[in-house]
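One protein chain is absent from this view; the other protein chains keep their places.
Right after this comes subunit A.
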Amino acid sequence: MSAMPTITYNFGYLDEQTKRMIRRAILKAIAIPGYQVPFASREMPMPYGWGTGGVQVTAAILGPDDILKVIDQGSDDTTNAVAIRSFFAATAGVRTTTRTKEATIIQTRHRVPETKLGPEQILVYQVPIPEPLRFLEPRETETRTLHALADYGLMHVKLYEDIARHGHIATTYAYPVMVAGRYVTDPSPIPKFDNPKLDDCPALQLFGAGREQRIYAIPPHTRVVSLDFEDHPFRVQRFDRPCALCGAEDVYLDEVILDDRGGRMFVCSDTDHCDQRRAAGHAGTMAPQGAPKGTSKP
(Lines give C-alpha, C1' and ligand atoms only; values in the text may rest on other atoms or scores of the structure.)
Protein backbone atom coordinates (compact mmCIF):
# COMPACT_ATOMS: atom_id res chain seq x y z
CA MET A 1 0.00 0.00 0.00
CA SER A 2 1.40 3.32 -1.00
CA ALA A 3 0.79 6.33 1.20
CA MET A 4 -1.96 8.72 0.25
CA PRO A 5 -0.53 11.40 -2.04
CA THR A 6 -0.44 14.81 -0.40
CA ILE A 7 -3.09 17.10 -1.82
CA THR A 8 -1.77 19.80 -4.08
CA TYR A 9 -3.93 22.80 -4.85
CA ASN A 10 -3.81 25.10 -7.82
CA PHE A 11 -2.36 28.47 -6.80
CA GLY A 12 -5.00 30.16 -4.64
CA TYR A 13 -7.29 27.08 -4.61
CA LEU A 14 -9.46 28.02 -7.62
CA ASP A 15 -8.62 26.67 -11.06
CA GLU A 16 -7.32 29.06 -13.69
CA GLN A 17 -10.52 29.14 -15.77
CA THR A 18 -12.56 30.12 -12.74
CA LYS A 19 -10.08 32.86 -11.85
CA ARG A 20 -10.30 34.22 -15.39
CA MET A 21 -14.09 34.25 -15.17
CA ILE A 22 -13.94 36.14 -11.85
CA ARG A 23 -11.34 38.58 -13.22
CA ARG A 24 -13.63 39.38 -16.14
CA ALA A 25 -16.42 40.14 -13.69
CA ILE A 26 -14.03 42.32 -11.65
CA LEU A 27 -12.94 44.26 -14.74
CA LYS A 28 -16.54 44.89 -15.66
CA ALA A 29 -17.30 45.95 -12.08
CA ILE A 30 -14.42 48.44 -12.15
CA ALA A 31 -15.62 49.79 -15.49
CA ILE A 32 -19.11 50.44 -14.05
CA PRO A 33 -18.50 51.67 -10.49
CA GLY A 34 -21.13 50.42 -8.06
CA TYR A 35 -22.89 48.14 -10.55
CA GLN A 36 -23.47 44.60 -9.34
CA VAL A 37 -21.94 42.19 -11.86
CA PRO A 38 -23.29 38.63 -11.74
CA PHE A 39 -20.65 35.90 -11.68
CA ALA A 40 -20.67 32.11 -11.45
CA SER A 41 -19.82 31.82 -7.77
CA ARG A 42 -18.15 28.50 -6.86
CA GLU A 43 -18.55 26.26 -3.88
CA MET A 44 -15.74 27.09 -1.48
CA PRO A 45 -14.51 24.94 1.39
CA MET A 46 -16.33 27.13 3.90
CA PRO A 47 -19.97 27.90 4.55
CA TYR A 48 -21.85 30.79 2.97
CA GLY A 49 -21.71 33.79 5.23
CA TRP A 50 -18.06 33.16 6.06
CA GLY A 51 -16.66 35.14 3.20
CA THR A 52 -16.99 32.89 0.16
CA GLY A 53 -17.40 35.93 -2.09
CA GLY A 54 -14.42 37.77 -0.69
CA VAL A 55 -12.27 34.65 -0.84
CA GLN A 56 -13.07 34.11 -4.51
CA VAL A 57 -12.21 37.71 -5.35
CA THR A 58 -8.97 37.47 -3.38
CA ALA A 59 -8.07 34.17 -5.06
CA ALA A 60 -8.64 35.72 -8.48
CA ILE A 61 -6.39 38.75 -7.89
CA LEU A 62 -3.73 37.13 -5.71
CA GLY A 63 -0.19 36.85 -7.13
CA PRO A 64 2.89 35.12 -5.67
CA ASP A 65 4.41 38.45 -4.64
CA ASP A 66 1.34 39.70 -2.80
CA ILE A 67 1.24 40.13 0.95
CA LEU A 68 -2.15 39.29 2.38
CA LYS A 69 -3.90 40.68 5.44
CA VAL A 70 -7.32 39.44 6.56
CA ILE A 71 -9.47 41.20 9.12
CA ASP A 72 -12.81 40.37 10.66
CA GLN A 73 -14.57 43.24 12.49
CA GLY A 74 -11.22 45.05 12.40
CA SER A 75 -9.41 42.23 14.14
CA ASP A 76 -6.62 40.06 12.73
CA ASP A 77 -7.05 37.30 15.27
CA THR A 78 -10.69 36.23 15.13
CA THR A 79 -11.67 32.85 13.71
CA ASN A 80 -12.76 34.06 10.29
CA ALA A 81 -9.61 36.12 9.77
CA VAL A 82 -7.24 33.42 10.98
CA ALA A 83 -8.96 30.73 8.91
CA ILE A 84 -8.89 32.69 5.64
CA ARG A 85 -5.32 33.85 6.19
CA SER A 86 -4.11 30.31 6.75
CA PHE A 87 -6.25 29.11 3.83
CA PHE A 88 -4.28 31.29 1.41
CA ALA A 89 -0.98 30.58 3.15
CA ALA A 90 -1.68 26.89 2.49
CA THR A 91 -3.15 27.05 -1.01
CA ALA A 92 -1.06 29.90 -2.48
CA GLY A 93 1.97 30.03 -0.23
CA VAL A 94 1.81 33.83 -0.14
CA ARG A 95 3.23 35.92 2.66
CA THR A 96 0.69 37.10 5.17
CA THR A 97 0.81 39.98 7.60
CA THR A 98 -1.25 41.77 10.20
CA ARG A 99 0.28 45.15 9.35
CA THR A 100 -2.05 47.29 7.25
CA LYS A 101 0.87 49.21 5.77
CA GLU A 102 2.71 46.08 4.61
CA ALA A 103 -0.25 44.38 2.95
CA THR A 104 -0.93 44.60 -0.78
CA ILE A 105 -4.32 42.87 -0.50
CA ILE A 106 -6.56 43.26 2.54
CA GLN A 107 -9.64 41.08 2.77
CA THR A 108 -12.11 42.47 5.25
CA ARG A 109 -15.36 41.70 6.94
CA HIS A 110 -17.31 44.63 8.43
CA ARG A 111 -14.52 47.22 8.76
CA VAL A 112 -12.22 49.51 6.81
CA PRO A 113 -8.76 49.80 8.41
CA GLU A 114 -8.07 53.01 10.32
CA THR A 115 -4.70 53.41 8.61
CA LYS A 116 -5.06 55.31 5.34
CA LEU A 117 -4.75 53.01 2.36
CA GLY A 118 -2.41 53.67 -0.56
CA PRO A 119 -2.72 53.31 -4.34
CA GLU A 120 -0.75 50.05 -4.34
CA GLN A 121 -3.30 48.34 -2.10
CA ILE A 122 -6.58 46.52 -2.80
CA LEU A 123 -9.36 46.19 -0.24
CA VAL A 124 -11.63 43.13 -0.71
CA TYR A 125 -14.95 43.22 1.14
CA GLN A 126 -17.00 40.19 2.10
CA VAL A 127 -20.63 40.99 1.32
CA PRO A 128 -23.66 39.08 2.63
CA ILE A 129 -26.43 40.94 0.75
CA PRO A 130 -25.19 43.13 -2.11
CA GLU A 131 -28.59 44.62 -2.98
CA PRO A 132 -29.22 47.87 -1.05
CA LEU A 133 -32.89 47.84 -2.08
CA ARG A 134 -33.50 44.23 -1.01
CA PHE A 135 -35.50 44.92 2.15
CA LEU A 136 -37.59 47.55 0.38
CA GLU A 137 -38.30 45.62 -2.79
CA PRO A 138 -38.13 41.82 -2.65
CA ARG A 139 -38.31 41.21 -6.42
CA GLU A 140 -34.91 40.89 -8.07
CA THR A 141 -36.38 41.77 -11.48
CA GLU A 142 -37.77 44.98 -10.01
CA THR A 143 -34.58 46.01 -8.17
CA ARG A 144 -32.61 45.52 -11.38
CA THR A 145 -35.06 47.78 -13.20
CA LEU A 146 -34.81 50.38 -10.44
CA HIS A 147 -31.01 50.36 -10.74
CA ALA A 148 -31.17 50.51 -14.52
CA LEU A 149 -33.44 53.56 -14.39
CA ALA A 150 -31.66 55.11 -11.37
CA ASP A 151 -35.09 55.14 -9.73
CA TYR A 152 -33.96 55.52 -6.13
CA GLY A 153 -36.87 57.30 -4.42
CA LEU A 154 -37.51 54.11 -2.47
CA MET A 155 -34.14 54.33 -0.73
CA HIS A 156 -35.06 57.73 0.64
CA VAL A 157 -38.40 56.37 1.84
CA LYS A 158 -36.41 54.12 4.15
CA LEU A 159 -34.38 57.05 5.47
CA TYR A 160 -37.60 59.07 5.83
CA GLU A 161 -39.10 56.27 7.92
CA ASP A 162 -35.99 56.21 10.10
CA ILE A 163 -36.32 59.89 10.90
CA ALA A 164 -40.11 59.67 11.37
CA ARG A 165 -39.73 56.81 13.84
CA HIS A 166 -36.47 57.66 15.63
CA GLY A 167 -35.95 61.37 15.06
CA HIS A 168 -32.72 60.73 13.18
CA ILE A 169 -31.41 58.34 10.54
CA ALA A 170 -31.08 55.20 12.63
CA THR A 171 -29.26 53.10 10.04
CA THR A 172 -25.80 52.60 11.53
CA TYR A 173 -24.25 49.93 9.33
CA ALA A 174 -24.58 48.95 5.66
CA TYR A 175 -25.49 52.61 5.18
CA PRO A 176 -26.36 53.10 1.48
CA VAL A 177 -24.02 55.14 -0.69
CA MET A 178 -24.21 56.64 -4.16
CA VAL A 179 -21.16 55.63 -6.19
CA ALA A 180 -19.87 57.98 -8.88
CA GLY A 181 -23.24 59.74 -8.98
CA ARG A 182 -24.96 56.75 -10.56
CA TYR A 183 -25.50 53.52 -8.62
CA VAL A 184 -26.84 53.25 -5.10
CA THR A 185 -24.63 50.63 -3.51
CA ASP A 186 -24.43 48.65 -0.29
CA PRO A 187 -20.99 49.24 1.25
CA SER A 188 -21.32 45.82 3.01
CA PRO A 189 -22.12 45.83 6.72
CA ILE A 190 -19.34 48.23 7.71
CA PRO A 191 -20.31 50.76 10.40
CA LYS A 192 -21.37 54.04 8.84
CA PHE A 193 -18.33 55.40 10.70
CA ASP A 194 -16.27 53.94 7.84
CA ASN A 195 -18.39 55.33 4.99
CA PRO A 196 -16.30 58.53 4.57
CA LYS A 197 -13.20 56.35 4.03
CA LEU A 198 -14.76 54.94 0.85
CA ASP A 199 -14.87 58.36 -0.77
CA ASP A 200 -11.91 59.30 -2.95
CA CYS A 201 -9.97 56.32 -1.57
CA PRO A 202 -6.62 55.81 -3.39
CA ALA A 203 -6.96 52.02 -3.07
CA LEU A 204 -9.10 49.83 -5.32
CA GLN A 205 -12.12 48.47 -3.43
CA LEU A 206 -13.68 45.19 -4.54
CA PHE A 207 -16.83 43.62 -3.13
CA GLY A 208 -17.63 39.92 -3.40
CA ALA A 209 -20.93 38.26 -2.49
CA GLY A 210 -20.61 34.48 -2.83
CA ARG A 211 -24.11 33.28 -2.09
CA GLU A 212 -25.74 36.10 -4.06
CA GLN A 213 -23.19 35.69 -6.88
CA ARG A 214 -22.39 39.36 -7.34
CA ILE A 215 -19.17 41.36 -7.63
CA TYR A 216 -18.99 45.13 -7.56
CA ALA A 217 -16.23 47.68 -7.24
CA ILE A 218 -15.30 51.21 -6.28
CA PRO A 219 -12.28 52.21 -8.38
CA PRO A 220 -9.59 54.45 -6.83
CA HIS A 221 -10.53 58.08 -6.28
CA THR A 222 -14.23 57.57 -6.95
CA ARG A 223 -16.83 59.88 -5.44
CA VAL A 224 -18.83 57.98 -2.82
CA VAL A 225 -21.65 59.88 -1.14
CA SER A 226 -23.71 58.60 1.76
CA LEU A 227 -27.42 59.26 1.13
CA ASP A 228 -29.15 61.76 3.38
CA PHE A 229 -31.60 64.67 3.54
CA GLU A 230 -30.60 68.34 3.31
CA ASP A 231 -31.92 68.99 6.81
CA HIS A 232 -30.75 65.64 8.21
CA PRO A 233 -27.23 65.38 6.82
CA PHE A 234 -25.16 62.21 7.07
CA ARG A 235 -23.13 62.03 10.29
CA VAL A 236 -20.88 59.33 11.68
CA GLN A 237 -21.17 58.14 15.24
CA ARG A 238 -18.84 59.74 17.79
CA PHE A 239 -17.37 58.11 20.87
CA ASP A 240 -17.20 60.12 24.05
CA ARG A 241 -13.92 58.55 25.18
CA PRO A 242 -10.66 57.45 23.58
CA CYS A 243 -9.41 53.87 23.24
CA ALA A 244 -8.60 52.52 26.71
CA LEU A 245 -5.40 50.86 25.50
CA CYS A 246 -3.84 53.29 23.04
CA GLY A 247 -5.68 56.52 23.74
CA ALA A 248 -6.70 56.96 20.09
CA GLU A 249 -9.58 59.29 19.35
CA ASP A 250 -11.57 59.41 16.10
CA VAL A 251 -11.37 55.66 15.68
CA TYR A 252 -14.11 53.03 15.83
CA LEU A 253 -14.26 51.39 19.27
CA ASP A 254 -15.45 48.00 20.47
CA GLU A 255 -17.07 47.65 23.85
CA VAL A 256 -15.52 44.87 25.93
CA ILE A 257 -17.37 43.58 28.97
CA LEU A 258 -14.88 42.97 31.78
CA ASP A 259 -16.94 41.42 34.56
CA ASP A 260 -20.53 40.86 35.65
CA ARG A 261 -20.65 44.05 37.74
CA GLY A 262 -20.95 46.47 34.86
CA GLY A 263 -17.21 46.82 34.24
CA ARG A 264 -16.39 47.56 30.61
CA MET A 265 -13.76 49.12 28.42
CA PHE A 266 -13.73 50.63 24.96
CA VAL A 267 -10.85 49.62 22.72
CA CYS A 268 -9.93 50.09 19.06
CA SER A 269 -11.79 47.68 16.83
CA ASP A 270 -8.77 47.81 14.48
CA THR A 271 -6.25 45.69 16.39
CA ASP A 272 -3.33 46.52 14.11
CA HIS A 273 -3.93 50.25 14.48
CA CYS A 274 -4.01 49.86 18.26
CA ASP A 275 -0.81 47.78 18.32
CA GLN A 276 1.03 50.26 16.13
CA ARG A 277 0.02 53.17 18.31
CA ARG A 278 1.05 51.44 21.52
CA ALA A 279 4.37 50.46 19.95
CA ALA A 280 4.85 54.15 19.19
CA GLY A 281 4.40 54.96 22.87
CA HIS A 282 0.73 55.98 23.08
CA ALA A 283 -1.13 54.71 26.12
CA GLY A 284 -4.75 54.81 27.21
CA THR A 285 -6.21 54.83 30.70
CA MET A 286 -6.28 51.04 31.02
CA ALA A 287 -3.01 50.24 29.25
CA PRO A 288 -0.76 47.92 31.28
CA GLN A 289 2.16 49.82 32.77
CA GLY A 290 5.34 49.46 30.73
CA ALA A 291 3.55 47.20 28.28
CA PRO A 292 5.77 45.45 25.77
CA LYS A 293 4.70 46.42 22.27
CA GLY A 294 1.68 44.85 20.68
CA THR A 295 1.08 41.97 23.01
CA SER A 296 -1.46 42.25 25.79
CA LYS A 297 -5.05 42.38 24.69
CA PRO A 298 -7.85 41.74 27.12
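Here, a residue touches a chain if its C-beta (ideal position, glycine included) is under 8 Å from a C-beta of that chain, and two chains touch if they have at least 3 such contacts; residues count from 1.
By definition in this document, contacts and distances are computed from a predicted model.
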Record-based protein name (UniProt) of the chain missing from this complex, from "phosphoenolpyruvate--glycerone phosphotransferase", "ATP synthase protein I", "Putative phosphonate transport system ATP-binding protein" or "Multiple sugar ABC transporter": "Putative phosphonate transport system ATP-binding protein"
Hidden partner chain, touching residue among A:R23, A:R211 or A:H232: A:H232
Residue of A:N10, A:S86 or A:T145 in touch with the missing chain, whole complex considered: A:T145
Residue of A:L27, A:A40, A:A90 or A:V157 in touch with the missing chain, whole complex considered: A:V157
Residue numbers in subunit A that touch the chain omitted from display: 145, 149, 151, 153-154, 156-157, 160-161, 163-165, 229-232
